[in-house]
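Note that this complex is displayed minus one protein chain, with the remaining chains in position.
Showing chain A:
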Amino acid sequence: MSIGILVLAVLILAAAGFVLGRQRALATAGGDPRRLHSLPGHYGQFTAILAAVPALVLLAIWLLAQPLAIESRIAPMLTADSPADRSLAMADVRRISIGLDLLAVSDRLSEDAVASLSSETLAPRLRQVGTAVTQVTPEALSAAKAHRTMRHTLQIWMTAAVGLTAATCFVFALLRIRPDFRARNVSERFVMWLLIAASLVAVATTAGIVLSLVSETLHFFRIYPAREFFLSLTWNPQFRGGSDLGIWPLLWGTVYISIIALIVAVPIGLLTAVYLSEYASRRTRGWAKPAIEILAGIPTIVYGLFALITVGPALRDWFAQPLGLGASSSSVMTAGLVMGIMLIPFVSSLSDDIINAVPQSLRDGSYGLGATQSETVKLVILPAALPGIVGAVLLAASRAIGETMIVVLGAGAAAKLSLNPFEAMTTVTVKIVSQLTGDTEFASPETLVAFALGLTLFVMTLVLNVLALYIVRKYREQYE
């Protein structure tokens, strides 16, 4: 039985459980739902949960464990020199094993016929049924045959185990139903675990990302000195090895571009937010706020094109060349300006919400003392909203640090340490992309440096976020 049908069967059993559980609960109460501890539906839910959840959990665990179990049995049949070779050979075995299944179906082969297939003529036939194999060695074929048999046996066992679990739990649940049984508590508890599981997905993914970054970074530092990485001022990767992989030029580019972006975005965004929340009439606000938020919906690659085609050449022709500061249309200034425009809606939208959260009573108090509108904004509203605004700015800063597309198209790809804002520079993110997509071997420092850069970036944004949280907590004003 295939896995899809198995899952479907379990779900049908659960649906039946809902109906039966509900009916049984009503029957035990003599048809009077008031004599039941919980609503009849809760008993139905209880039966359905018990029928489906343990069986599906078992299925999930089985599916995770089965390949590991099979491969640990197959591994001794393969001769391989290194772990990398072994995993390549194992991948071949898996492909052939699946291919044999397809072949058995398309050519209507019996089990004996499959078992007696020889390796010489097999490769073209396998390619015909859509399996990507170049050649089939006798060793791989016999391993694949073993793989396939084991797979089939285990699949039958799995179907039996899952079906049995579902049926047992289903019957057990039905037997448990009595008027004083607290089915509602079980179903509420289940909802809680469901919510916990959903939140765990995000947490576990974060942990997984960090762990994979850390392990690759450690790998990188084993083949490239950490001292060089953190202290060298040159970034000069060579394809043949002997590269200088100092992080400072990239870090400087990131920080420089982000600062320019924030210098553009924070004042404009903040003033926009003050206008929208304090001065604009409801009608103006009704169309202006969505219009500004459209900016946030533009893909960054489009901003990148804007930087490349419009802003870059304009800056070069009107500022850089007349001032004698450079002749390149890709520059820190270009990327910073365009990124700043991208960040305006972040700052303005978040700050606007925060300013709106300042209670009206504070405004009334200030106006009641004869303060003007700008005095009220400056002396009462902005100080009260400050922690939130700082949070918004730091959020925008982490966006700026992580931005890639605008930098590639606006600032170029040259890693340089320079103060001239009209010079091409690049950032950490751009170099992560170019190092990982290069032609170098994966295990070389030139590629692995991407992970060290990624981790550095992650730590930077993490520190910014923690700082934002700290500031917001510490200086949060209690309005009442």
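Going forward, a residue touches a chain if its C-beta (ideal position, glycine included) is under 8 Å from a C-beta of that chain, and two chains touch if they have at least 3 such contacts; residues count from 1.
What we mean here is this: contacts and distances are computed from a predicted model.
Trainee: For the chain not present in this complex, what protein name does its UniProt entry give, out of "DNA-directed RNA polymerase sigma-70 factor", "Phosphate ABC transporter ATP-binding protein (PhoT family)", "Phosphoenolpyruvate-protein phosphotransferase" or "Quinol oxidase subunit 3"?
Mentor: Of the names offered in "DNA-directed RNA polymerase sigma-70 factor", "Phosphate ABC transporter ATP-binding protein (PhoT family)", "Phosphoenolpyruvate-protein phosphotransferase" or "Quinol oxidase subunit 3", the one UniProt assigns to the missing chain is "Phosphate ABC transporter ATP-binding protein (PhoT family)".
Trainee: Which of A:Leu213, A:Ile355 or A:Ala384 touches the chain that is not shown?
Mentor: Of all options in A:Leu213, A:Ile355 or A:Ala384, contact with the hidden chain holds for A:Ala384.
Trainee: From the listed residues A:Ser82, A:Ser110 or A:Ser281, report the one that touches the chain absent from this view.
Mentor: The missing chain is touched by A:Ser281.
Trainee: Spell out, residue by residue, where the missing chain touches chain A.
Mentor: Touching the missing chain: residues 281-282, 359, 361-372, 375, 379-380, 383-384, 477-480.
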